[in-house]
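All remarks here apply to the structure that follows.
Removed: one protein chain of the complex. Kept in place: all other protein chains.
When the chains are written out, they are named A and B in that same order, and each has its own residue count from 1.
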Amino acid sequence: MDWDVVLESFPLIWKGAGKTVGLFAWSLAVGTVLALAVALMKISSAKPLIWFATFFSWLFRGIPLLILLFYAFFALPEVGWLLSPFWAAVLGLSLWTAAYQAEVIRSGIIAVDHGQTEASDALAMTRGHSMRRIIIPQSIRIMVPPFTSNATTLLKQTSLATLVTVPEMTLLTQRIFSNNFKFIEPIFVLAMIYLAMTTVLIIGQQIAERTFRLRT
Amino acid sequence: MELDWGVVARAWDLLIDGTWVTLQLFAWSLLLGTVLGLVLALMRLSKHRVLRWVSLGYVWLFRGIPVLVALFFAFFVFGRQVGLSALQAGVLGLGTSAAAYKAEIIRAGIMSVDPGQFEAAECLAMTRRHYMRRIIIPQGIRVMVPTYMSNTILVLKVSSVAVAIGIVELTGITRQLSNSTNRPIELFTAAALIYLFLTTVLVVLQEFLERRFALKT
Partner (left out) sequence: MRSRRWPRMAGLLFSFALVAAACGSGDSEATTTTGDAEPVTTQAAVSDVPGLVEDGKLLVVTTGNFPPYTMINADTGDNEGYSIDLAREVAERLGLELELPTVDFVAEMEGLASGLYDIADSGIWPNEARQEAGFVFSRPMTSTGIVAQVLTENEDTAGFANVTGLIIGGIQGSSQEKFILDSEAELGYAEYLGFQGAAEAVAGLRQGRVDLLVADSLLAGFAAVQNDDLSVAGPTILAHPLSFTFQEGNEGKRDAIDVVINQMIADGTVAELQQKWFGRCIPIPDDINQAEPYTTMPAGDC
């Protein structure tokens, strides 16, 4: 391993970090909002909503993320919707992560002791009120580990945006080695940066878990 | 804008060829991932600190980097030294990544077994290898089945990333076809349906296995 090449590669690859984090942040935000909607649909009592939510989960967990990305990038323009590579990737990533996070959110809400729901009904709280003040805060504690675990996976999956021409870190790494044919150093740098980012997220997860823990 | 579904019919043979490569990637990387995962899980539970640390390090590394980066390592770095074909490098990259997850799943399964079982086996002077094989692991399997199967379904879908190192599996052949015929909607929909079919088969298998291994109460 030539450490000079490692030092040279780092700034070139780091230039893509902004796009990587941008893809991650936007997809997490949009995906979580979608996931919340789908989760609420799934636990509602309206049959069509339940059906739609089930279909959504089955569809977007049943096909590979890459197919979603290719769809957004190659197929959507054919029906007139031309998204830039970045937004096409965000669309694909959001739908994909929403399907998984919806399950996390739903399990979190369901796991809260049924007694809590009954108690708030007995106190004549509206469903919306009890959701907001009783159920969801407790659910969050349960959701934190699987949610951040999915978020960490989402961060890593942003690397697939390289296949739809988004200049994030992985694509910039490919540019380096397809030019100078030095592979080990740039790939090593790329791996180290991802490792640093995911480790930060894992630490964030520990902090979140501690913040939301039961105070006994 | 009109759709021409005939293009799927004409391309069907090539799509099946691609699906076959996907299944090969899936099967081999699942095998590698499971075997390596089992070894890593046992290492993590061993008395020797070095083994525990190596296993921990492996899992941290391979869960911390994207599968695409593991594939790059396997193909451009490791494969070049050893002369691996793209398919072999693909299996190596996918399998080593999967192993990190399988290791955690297997370890959780083993740890879920009541410690009393371990003590009882030791009282009966069974060797560790004996009781792991005959008492602990079979019980652990029941716990492992759901997470193992959902991770397995993931391995199938992640095989699509092999496109990046030039392996022509289902996603790769679909992209080539979509380019040469200019019909992305029809072709990617067909590929999506094939994947949905395969993953649904696996989900059905998962439910069957969960029922089969359930405690008979």
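The rule is short, and it goes like this: a residue touches a chain if its C-beta (ideal position, glycine included) is under 8 Å from a C-beta of that chain, and two chains touch if they have at least 3 such contacts.
These numbers come from a predicted model, not from an experiment.
Engineer: Which positions on chain B touch the chain that was left off?
Structural biologist: 14, 75-76, 79-80, 83-86, 165-166, 168, 175-176, 179-182
Engineer: Touching the hidden chain in the full complex, which residues of chain A are there? Just list them.
Structural biologist: Residues of chain A in touch with the missing chain: 74, 77, 82, 84-85, 163, 165, 167, 171, 174-175, 178-181, 183.
Note that in this section only the chains that are shown with their structure count from here on.
Engineer: I'd like to verify one number: the distance from the centre of chain A to the centre of chain B, where each centre is the average of its C-alpha atoms, in whole angstrom.
Structural biologist: Roughly 20 Å, centre to centre.
Engineer: In the complex formed with chain B, which residues of chain A make contact?
Structural biologist: So the residues of chain A touching chain B come out as 58-59, 61-67, 70-71, 74-75, 78-79, 156-157, 159-160, 162-163, 170, 173, 177, 183-184, 187, 190-191, 194-195, 198-199.
Engineer: List the residues on chain B that touch chain A in their complex, please.
Structural biologist: Those in contact with chain A are residues 1, 60-61, 63-69, 72-73, 76-77, 80, 157-161, 163-164, 171, 174-175, 178, 184-185, 188, 191-192, 195-196, 199-200.
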